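All protein chains but one are shown at their positions in the complex.
The block that comes next holds subunit A.
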Amino acid sequence: MSSDAVKKRKPKVIRNETGTPETKRGRAEGDQAVRVYNEEVELEARDPQQDYMLYKDTCAALAKLMAEIQELKAGGAKSVEIEERRTQCSVHFITLKKLNRLAHMRLKKGRDQTHEAKQRVDVLHLQLQNLLYEVMHLQKEIGKCLEFRSQHEEIELVSEEEFFQEAPAEISRPHVTRDDQHQLTLARLDWELEQRKRLAEQYKMSLARKEKIQKAIEQKREYLSSLQPGLQNIMQASLPVQEYLAIPFEHMQKQAEVSRHLPPPLYVLLVQAGAYGQACDKNLSVSISGDVDEAKALSRPPEDSQDDESDSDAEEEQQNTKRRRATVGVQLDDKRKEMLRRHPLSLCVDLKCKDGSILHLFFYYLMNLNILTVKTKVSTTTDLSGAVSAGSLLNSESLLNCLYTSDHGKETPNPANRYQFDKVGITTFADYVSDLGHPYVWMQKLGGLQFSSDSALTGSALSASHMERTMKLLRGRLQARLALHKQFSSLEHSIIPVSSECQHLFPAKVVSGLMRWTMMSYQEFTELGFVQHVLKAGLVRETDLFFMAVVERGTARLLAAVVMNPRYPEVAPLFSLSLHWKGERSGRTDDNLQAMESEVNVFRSELQGPRPGLQLLTNQIQRLCVCLDVYLETESQVCDGSEGPKEFPREKMCLRTASTKPVIRVNFSKLRFIHNK
């Protein structure tokens, strides 16, 4: 309703809708003469809620008026009332329009206010952002500053206590530095600098001193080396004196020097053999032979024989392909030669026996295969000849065969060599044995090389533990072979040499005689019919020596095949017999012959003779002859009633003839009885 009142004051209406309320107000206040219709001002005074109620009322009134008009129009045409009502409606319409305008104005005002507020908020927001950025920036800077590592921190400084103790007062300035950390650090750095300067000075001085001393040493060395020729002269001059006094000083020294270049196994052998010779056996002497310079040349590059081999292999291969494109065979040959190379130095051990004969042993070391080999030579005072069958006795190849059981020296005892041989195509080592010497197992032990896991000893201990026994065996072997040699030459002349000490084992008169004594090969032996039982019993090996003895008396011929083990006389020879007399009988078919075999094979201990039992073979042959005598004499007794005079008259005092139970043992027990009486 107030709007109505305002509306009725109507003269000039200046609409100032576009201006700001302040300016409007200003203008409104300044200009009192003109009545300005300022709706905005009015707007602030009105209450929206009231306006809303006014609107609703107006709408209701309008609706009512319309309805009345309607009624009137329907009822009759009272145009005055209608006009009245129409003007009322129009007034209502104007009211509505004003209200609408006011609503619009309110809206606009509201929008403007919001806009302003927003702007203010934006500005503040921007300020906030700026501040936040700055804060972050500052924080980063702080962080960087905090992380800054000054170089001075890398310098190790002495600890504070030490510093305060040691540094002089002007540097440490305790009154200042105790409180101020920064000053303290500076002071410490100063002190550090001082110290370092001082130490650098000292270092320079020490260097200079060292130089001086070095020079002095050089001078003295020169002086000493100039003494060397003088000493040599003195040594030369003293040689005659040494010889006179029989102290082979220089010789030993020379030997010691050369021995430094020996490979380790030979060295061990040298030392142990020398020691044994000095201590126990005056007849043993050791010496070194060979090319010392080559040995020195070998030892200069690293002593790894694998490298040597592969290097020289590579070189050789290159050379070969460059020069003449050598065949694979030649290359392989060269490789083989390289593998089987001997060390240039070798040891020579001489064993002298009482009768003047000497056994020379030459020991070689095969570098790549890491084994020792030996070659032998026997030198005797008397000339050994005339024994055809004894050919192989002192043969260098077989002299040391089977010194220990089954040590026949044909194969290398080092299992690793198998792989090396496969690489260069060597199938057996036996082919090279005659060239390079025999690699016996006892020799490896003497050199301290241990290839089997038998004992835990190696090196010198191993060598020492075997030395005495091996030397004794070697000497025994030489003596046995020499004795056999002599015996054989006598046997070949059909004389059985029975020494005086063994004469008591046999009766005074022995009629059967040895007709022939020959050597056989293993092949020939296995072909004999009457030795099969020995072969079957496994008592024969290829390394044994085989002989055939023929004993005859009248028409009777006794063939004896002898198997001699290389370790004679430790292992007795084994006899197998075959008799050709009125038919052929052998130990298998005839009990008496078997008894004869037992007589020489089983009861051999009686036939040994004086130690060391070298007479065994000849005694066995003699016993065989005696047995044949007894057998023939008693057999012919048995066969009574046959032709004519007995072929074998009874010459032995046999108390009985026996036909079934083996003759010989029975008779022999009688014979022995008689002899012992």
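A few notes on this one:
Everything below uses one rule, namely that a residue touches a chain if its C-beta (ideal position, glycine included) is under 8 Å from a C-beta of that chain, and two chains touch if they have at least 3 such contacts; residues count from 1.
The rule is simple: contacts and distances are computed from a predicted model.
According to its UniProt record, the chain left out of view corresponds to "THO complex subunit 6 homolog" among "THO complex subunit 6 homolog", "AP complex subunit beta", "Adaptor related protein complex 2 subunit mu 1b" or "Nuclear pore complex protein Nup85". Touching the chain that is not shown, out of A:Val534, A:Leu579 or A:Leu614: A:Val534 (per the contact rule at the top). Touching the missing chain, out of A:Arg46, A:Arg106, A:His360 or A:Arg588, is residue A:Arg588.
For the chain left out of this panel, the touching residue among A:Asp407, A:Glu597 or A:Glu633 is A:Glu597.
Contact between subunit A and the absent chain runs through residues 533-534, 537-539, 572, 574, 588-589, 591, 594, 597-598, 601-602, 638-642, 655-662, 665-666, 669-670, 673.
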